[in-house]
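Only a single protein chain was left out; the remaining protein chains are all shown in position.
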Amino acid sequence: MSETNEMKLEFDSRPCNESFARVSVAAFMTQLNPTLEEVADVKTALSEAVTNAIVHGYENKVQKIYIECRMEDQELLVKVTDYGVGIENVELAMQPLYTTKPDEERSGMGFAFMEAFMDELSVESEPGKGTTVCMRKRIGRFERK
Amino acid sequence: MSETNEMKLEFDSRPCNESFARVSVAAFMTQLNPTLEEVADVKTALSEAVTNAIVHGYENKVQKIYIECRMEDQELLVKVTDYGVGIENVELAMQPLYTTKPDEERSGMGFAFMEAFMDELSVESEPGKGTTVCMRKRIGRFERK
Partner (left out) sequence: IGEIRRYLRDNNVIRVSRSLRDTAYKVLYTREAYTRKYLKEPTINEIAEEIGIAKEEIVYAMDAIQNPLSLYDPVYS
């Protein structure tokens, strides 16, 4: 498939929807014939982004989370957007171990995981407006092509 | 769960996305704790609706298909919308064995399957505007409640 293929997903920011979102994205990327490991990587990164939208962006209030996925050749793009509180200092927030909720069981490693498991990570955020996390990963890099 | 939970899905009308759409809806409905058979029923009905949108609604051109799912108590609502050619006579189209593409491998049983595997089916369509298929199914009817 050399054409693009796209999907968008919108769902309530409830923790019970996290698995559903993970499996949807996994099912979408299955078209790229990924390895187990590649799917696990994307699912981990996606989980972190969705959890952030739920607990930080919307502070556990039920609102909408938006996921956008695009495949172009062997590249998968995943965008996760919330219209929540936003991030004051993105650079600082992305530092490993940095967290604004140290009291809960947050590790401050969410962005670090997204960075580690995907090839590219960028974060756009405006305080009071919301946050979009954009991640890219090449799938099937070990195949001759 | 007595609250509602919702999701929306938008994707390209490519046959390769059928499986992804099926898995998304199936994954979403697992929150109602269905049997595998109930999941299979919904997937069959959904496949028919999505195939119709691809081959009839958009006549195999790549445009967007929209799915909306809602759970309320033990009821699942699934809506499939295309902004394609629409249906002239809905009542006639819904007759078992009726098909406008007898030359291809269409059986004319799509709507009959949706009706059989779901509890309720309604179709709204306007020629030149598009079609929305709305299906409902109660999940877990065999459980005491």
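The chains carry the letters A and B, assigned in the order they are written, with residues numbered from 1 in each.
One rule holds in what follows: contacts are C-beta pairs under 8 Å (C-beta built on N, C-alpha and C of every residue); 3 or more make two chains touch, one makes a residue touch a chain.
Please read all numbers here as calculations on a predicted model, not as lab measurements.
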If I consider the whole complex, including the chain that's not displayed, which of B:Val23, B:Ile67 or B:Val133 touches that chain? B:Val23
Out of A:Thr35, A:Asn60, A:Gln95 or A:Ser122, which residue would touch the omitted chain in the full complex? A:Thr35
Consider the whole complex, including the chain that is not shown, and state which of A:Val23, A:Val62, A:Met109 or A:Cys134 touches that chain. A:Val23
Which chain B residues touch the hidden chain? 16, 19, 22-23, 26-27, 30, 33-37, 39-40, 43, 140, 142
Please identify, in ascending order, the residues of chain A that touch the omitted chain? 19-20, 22-23, 26-27, 30-31, 33-39, 142-144
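Here is the rule we use: only the chains that are shown with their structure count from here on.
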Distance between chain centroids, defined by C-alpha means - chain A, chain B (Å): 28
Residue positions on chain B within touch of chain A in the complex are 1, 5-12, 14, 16-17, 19-20, 23-24, 27-28, 30-31
